[in-house]
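Then we have chain A:
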Amino acid sequence: TIKNSGAPSGAQAPSSGKSGTGTAELADGSGTKVALVPGGAHPYFQPWKAAGASAKKQYGLGDVTFDETSEWDQQKQDNLLSTLAARGYNAFGIFGVSPTDINTTFADLKSQGFAVASLASCPAGGTDKADFCLSTDVEVAAYKAAKAAIEAMGGQGTLVHLTGNNVDANTQLRIKGVAKAVQESGGKVKLLQTITDVDKDLQTAQKAVSDLLAAKGSQIQGIVTTAYNPAVAAADAVRTTGAKAKVVAIDDDAKILGAIRDGSVAATVVQNPGGQAELGTWALALLQTKQCTMRHPGQTIDSGSFVVTKANVGTYDAARKARTEQLKKQFADTYLVCA
Partner candidate 1 sequence: MSEVLLECREIVKVFPGVRALDGVGLRLTAGSVHALLGENGAGKSTLIKVLTGVHPPDAGHLTWRGEQVHLRTPLEATRTGIGVVHQERNLIPGFSVAENITLQNPPSRHGLVDRQAMNAPALRCLEELGLDLDPHRLVRELSVAQQQLVEIAKALHTQSEVLLLDEPTASLSPQEAENLFQVVRRLTARNTCVVFVSHKLEEVFAISDTVTVLRDGRSVLESAPLADHTHDDIVNLMVGRAHTAAKMLPRTPEPTSVPVLALDGICTARGHQDVSLAVRPGEIVGLYGLVGAGRSELVKAVLGLDRVTGGEIRVDGTPARIASPRQALHEFGIGYLTENRKEEGVFLEQPIHRNITVTVWKKLARALGVVSSAEERSVAQNLVERLGIRASGLDQNAGELSGGNQQKVSLAKWLAADTRLLIVDEPTVGVDVRTKHVFHELLWELARTGLPILLISSDLTEVITLADRVLVMADHRIRGEVGNDHHYERMSGRIIRLIHDRAPSAVSAQQDAK
Partner candidate 2 sequence: MITTNDRGGRAGAVLRRFSRSTAMTLLCVTVAGYLALGAASSGEFLQGPSVRTFLQYLATPILIGLAQTTALCVGQLNLAVGALGGFTACLMGILMADAGVPAPIAVAAGVVVAALVGLVTGVFIVATRINGFIVTLGTMTILLGAQYRLAGTRTIDDYSPTLRDLGRAAPLNLPLVFLTALVAAALLAAFMYGAIAGRRLLAAGGNPLAARLSGISTDRQIVLAHTLSGLLVGVAAVTATASLPGVNTSVGGDWLLPSFAAPIIGGVSLNGGSVAVFGTVLAAFVMRLIDAARAQFSLDPSWVNFLIGLVVLGTVVGGRIRQTHLEKKGTTHERTPPAPASRGQTADAALPNAGGAR
């Protein structure tokens, strides 16, 4: 049922797989060693570990490793990648620490013949030197979060945005996304302040939130957070101080899901890290074995983002799984060209 549209005619073996992935069924992955390299330790990436391990088993890959030792430093990440290459890894799923630099790294790896995927974040500036980029659109996710917050606030009021490192391309995109949502409200929602640089540690985040609530608490109706530590801190502050501000968080760490359940967080925008790792590993294996190539090298693929509220907190994961399945089909159908 799945046709590889646009694939060169002929040389098409009939699909044999139950999943109906056609020739995108991996023939032999035992020579493929995939390294999944996040930018550093962060709860967001934790599903990668399990997804990578299961992909290894499922597709019979030579190895899949998860290495988060890069400590949010581009140079360390570059070093780590070459070390991994020296250790025999030949396919890389990478979250680039610095979106403006990572293309150079991708180009380096590509030039050595490795398969490279940009996972969870795309290089800044439109071009992508990796084979593909499978990520949430950061700007869209932030936009969705802001929308959710505005909705929770009842469509009007004052909003505050808490986020991470100011001088980071992704942060700039998040700021843009939130601004866009605020603008769309047509003046009914006012963005009081964007507080950056509060993701470094939990205490800084908590302090910033408390100070904010102490100084301007009465004016604030909504808080949208697009970084982990501020989200945890904001949820807690709202719960303990009884402030009426609605908090919208990001990601689905256990702590945040708990807060959704107890109501201190109105909504969260979850992304699809598990899907990214699973699909990424699979596609990397196909590319590495030269079984397939990308139809449009450097293509950007949205892995999806979902607004989760108390209502769908129990079910969103199923929706996400479905989305992953659908993505896989799309990969086989349109993004990959397989021999």
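Note that in this section a residue touches a chain if its C-beta (ideal position, glycine included) is under 8 Å from a C-beta of that chain, and two chains touch if they have at least 3 such contacts; residues count from 1.
The set was built so that all candidates are chains of the complex that A comes from, given by their letters.
Here the structure is a predicted model, which means the values were calculated and not measured.
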**Study point:** Touching partner of chain A in this complex, picked from 1 or 2
**Key:** 2
Exercise for review: Within their complex, state which residues of chain A touch candidate 2.
Suggested key: 41-43, 45-46, 166, 192-193, 195-197, 200-204, 206-208, 210-217, 229, 232-233, 235-237, 240-241, 253-255, 258
